[in-house]
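A single protein chain has been removed from this complex, and every other one stays in its place.
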Amino acid sequence: MVRRRICIAFKAVSMSFHDSKWFNSLPTPKGDLEKIQRRGREYLDLIGMPKKSDEAWRFTDLSRLSSLFNLPFLLNNPTNKIRKNIPLPSSKFEGFQLVISPGFDPLESVDLPDGFTQLSTAELDGILGRTIDKCSCNDEWLVAVNNSCTYRVLGLRINGDNLPPLELVLDSREDAFVATRIVLIVESKTKFDLFQVLLGKNNSAHSHLLEMHIGSDACVNHGWLARGTKESGYFATLAIEQDIRSQYAFSSVQEGWSFGRLEQKIVQESGYASTALRGLQVSKGKEQIVNNSTIRFDGPEGVLDQLQKAIAVDYSHSIFNGSIEVPRIAQRTSASQLSRNLLLSKHARIDTKPQLKIVADDVKCTHGATVSQLQEEQVFYMLSRGISHEDAMRLLLKGYCEEIVRTLPVSGSRWGVLSNLLEGV
Amino acid sequence: MTSSNLLGELVSKPYKYGFVTDIETEKISKGLTEDVIRLISSKKQEPEFLLNFRLKAYKQWLKMQEPDWAELGYPKVNYQDIIYYAAPKQNQKKASLDEVDPKLLETFDKLGIPLSEQKRLSNVAVDAVFDSVSIATTYKEQLAEHGVIFCSISEAVNEYPELVERYLGTVVPCNDNFFAALNSAVFSDGSFVYIPKGIECPMELSSYFRINSGDIGQFERTLIIAEDRASVSYLEGCTAPMFDTNTLHAAVVELIALEDSSIKYSTVQNWYSGNEEGVGGIYNFVTKRGQCRGARSKISWSQVETGSAITWKYPSCILQGEGSVGEFYSVALTNNLQKADTGTKMVHIGADTKSTIVSKGISAGKSRNSYRGLVQMGPKASGARNYSQCDSMLIGDQASANTYPYIRSQQSMASIEHEASTCRISEDQLFYLQSRGIGFEEAVSMMVSGFCRDVFNQLPMEFAAEADKLLALKLEGSVG
Partner (left out) sequence: MINPDAELILEISDLHASVDDQPILKGVDLKIHAGEIHAVMGRNGSGKSTLSKVLAGHPSYKVSKGKVLFRGEDLLVLEPEVRARIGVFLGFQYPVEIPGVSNLEFLRVSTNSRRKQLEVEELDPFAFEELVRSRLNLLQMDPIFLERSVNEGFSGGEKKRNEILQMALLEPIFSILDETDSGLDIDALRIVAAGVNELSKKETAILLITHYQRLLNEITPDYVHVMGFGKILRTGGSELALELEKSGYEWLEEESVSPLRP
C-alpha cells in the first residue's frame, strides 16, 4: 500500500516533467553532442523534477523552478537569425568581448586576439565533461538539464601572460528557455581576467554551464554578474578544476532574478593552490536567489578564503550553502568561510548553511555566519556625526556591497554594478 | 614515535565500566507486537490513558521509516530481535534500600554512585535505573518537604497520573520521529521531576542509567516540569557492560519550563562504545527537547558525550515564552570507530528570546564527529538573538569532523551569529608546554581540557570534575 503510493507520486512528478514545454520543444538528439544530450535526458527521466526532500533543493521554491520549464527551448542556431538587442554598456572597454546570444555564432566575424584559440571538435570531444567529472557533479540535476540541451559549445584555449581581459556576455530571450555552455582551458602559467555577464529578459530562463581547467601556476581572476529583470530565471553551474599552485579568484554579484541559482564547484586537484571566493546576492520583491558553493581539496596546502554576503528585502528569500571538503590527503589546508547576511525587511527570509567535512588533522578551518540588521553601533556612530538615518543606511549598505563589488575584475565597473544594486533596497 | 601516534595510543584506553552484574532478571520474550505493549503496560499496572498513549504511538511507529539522513551508516536494527522489558527480579519496588538486592547496590557502588544511606552523595538526590526499572531514589522525603516530586516515571504514573497525563508527549509528540514513537510505545522507566511554583530545588537531582542485559533495548522516558518561578538542576549519567552485540537505547526527555522558571539538564554519557574494531557498543538514538512555555523561562542543556558506538542526539529548545532563554553546551569525544552526530535546535518563536550554543567536538582514531544544528528565527521573534560557537579538534589523520549549522531567519529584527573553527593540537604548543617541564600526556590533557573549558564551566560543580576525569580517562589516565 505504501509502496504503491510512492510509485504514483513518482509518476506524477515525471509526468509533469515530460509535459513541460521545455522538454517537448527539445530537438531530437543529434550531431557531435548527441551522446551528451541523451545522457542528460536519461538522467532526467530517471530522477524527474527535484523534490523538497532532496537536501540540495530543500529551501527552493520548486513551483517557480518548474514554471521556468514551461518556456519553450530556443535552439541557439546561427541560421535562425534574430536581431541582437543587448543592453551593452557604452563606455569603452580595454578588452575583448564575446556575446553569446540566441541566433548568433559568438565567433562569427571575430578575430580572436593572440593567446586565444578555438578548440576543435576533436579536442572538445575529449575535454567536454571532464571537469564536471572531476568536480563530481555529473549527477547534478542542473548539469543534466544543461547536458540535455547542449547543442553548441564555445571552447577556448587560453595561453599567455599579457592577455586582454575577456568579457563574455550571455544573453537571454523573452518568453524562451536558452542554454549556453562554455569550456575554457587555461594553460599553465597563464594570467587571465574573465568577466561573465548573464542578462535576464522578462519571462526568460537561462541554463548555463562553464567548465574551466586552470593549469599549474596559472592565475585567473573571474567575475560573474548575473542581472535579471522582472520574471526572469537562471541557473548556472561553474565547474572549476585547479591544477597545482594555481590561483583562482572569483567574485560574483547576483540580483534581480525571480529565480536565480548559482552553483560553484571547485576542486583543487593537486594542492598548493589558492582560491578566493567573494559573492553578493541581493534579493528584492518576491525574488529567490541561491548561491551554493562546494570546494574540495584533493591535495595538500590548499588555501580558501571565502566571503559570501546577502541582502534580503521585501518578501524575498536568499539562500546560501557553502560546503568545504578536506579529505585526508589535504594536510595543511587553510580554509576560511564567512557568510554575512542582512535581513532588512519583516517578510524577507534568509537560509544559510555552511558545511565542513574534515578528515585531515593538520588543517586550519574556520567558518562563520551572521544574520542581522545593520549594526546598531555603526548606525549610531554615523547618527552621532549628524548623518541622517537614511544616509547612514545608504552609506552602510554601499560599504557592505562595495567590499564585494570592488573585487570584480576591471570591466565590472562599466556595468554600474553598485548603483544598480542599491536601487530600491 | 611521532606525537600523533602517541596521541592515538593515548585515546585508546579500556572501558572500566564493562562488567556484568550477575543477577536474576525477568525478561519478556523478544519482539514487538501490540500484545507486548499491553503486557508491558499491565506489568506496570498502568492507567488506561497511558496504554492508549502507547498504542497510538505504536500505530504511528508502524507507519514510519527509520531515518538515515544523518549518514550514520549502521547495520539495520532488527526490531523483532530486541527484548522490550527486563527487570532485576525483586518483589515490587522496595520501601527502603535495605530490601534492595545487595548486588544491585554493589553495582552502583562500583559505578561510583553509592545509594546506601551512609555512603550516598551529599546534596545530590539519585534515581538509579537498572535495565528497565528504577530501583531506588534517594532523598525522596527531604525533597517532598519542599513539595518537589522526584521519582521514577512508573511511580509518577500511578501516584500523580493527572500531572503525567497533562504533560507527557506535549513537547515530543508520540509521532515526532521514528525513535520517539518507538520510545512512546514501549518506554519502561525513567525519571519524573515536578518543581512547584516558586520553589528552588534544594539539591541537585540525578538519574543514573545502567544497561546490564545484552539483548534488551533501553527506552527510558524523562519528564521534568518547572512551575512558575521554580528552578532545578538535573544530571543524568549512564554506563553499560561490554557486549559484542549492539544494544539500542532510545530515550525521550521532555522539559517544560513555565514563567520565570529555569531547568538545567546535564548529561555525562559514557555508554559502552564498542571495541577498536567497532564491534559492539550502544546505539544511542535519543530525543531531548525542552519547551520554554513561560515568559523569561530558561532551559540549559549541557552534555559530555564520550560513549556509545553511535550517538544521534539533538537536545533542543523551543523558545516560546517572551524573553525566554535556551542554552546548549556540549563536549563530544569520539574515538576508534565511534560516530557521533549531535547538536541542537534552537527554535525562536517568542520575541526577545535568546540562545547560546557552544559545541566542542574532539575526534580521534577513525571516528566521525559531526555537529548538526538548527537556529531558526520565526516571524514573531523580534529582538531575538543567537550566538553559536562550534569548534572541532582532530587527533590523528583518520578522524573526521563535520559541521552542519543550519541557519534560518524570517525576522529582520533578530540577529544570529555563528562561528566555527577546526584545529588540532599543534606540535609547537606541545613543545612549548613540554619545554616548561610538563609531561606529554599532561600537556595533551591540559590542551583538551582547555579546549572544553567553556562547556565544563557549565556543568554542576559536583560533575565538572567527573567530566574532566572521564575525558582524561579516555585520553589515558594522566590526570586521574
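Annotations
Note that the chains are named A and B in the order they appear, and that numbering of residues resets to 1 at the start of each chain.
Operating definition for what follows: contacts are C-beta pairs under 8 Å (C-beta built on N, C-alpha and C of every residue); 3 or more make two chains touch, one makes a residue touch a chain.
No experiment lies behind these values; they were computed from the predicted model shown.
In the full assembly, the chain not pictured is in contact with A, by the touch criterion defined above. One of A:54, A:175 or A:391 touches the chain omitted from the figure, and that residue is A:391.
Residues of subunit A that touch the chain left out of the display are 375-378, 380-389, 391-392, 395-396, 398-403.
Rule of thumb we're sticking to: only the chains that are shown with their structure count from here on.
With centres taken as mean Cα positions, subunit B sits 43 Å from subunit A. Here subunit A touches subunit B in the complex through residues 2, 55, 328, 331, 341, 343-373, going by the rule given at the top.
The residues of subunit B lying in touch with subunit A in their complex are 4, 63, 69, 377, 379, 392, 394-424.
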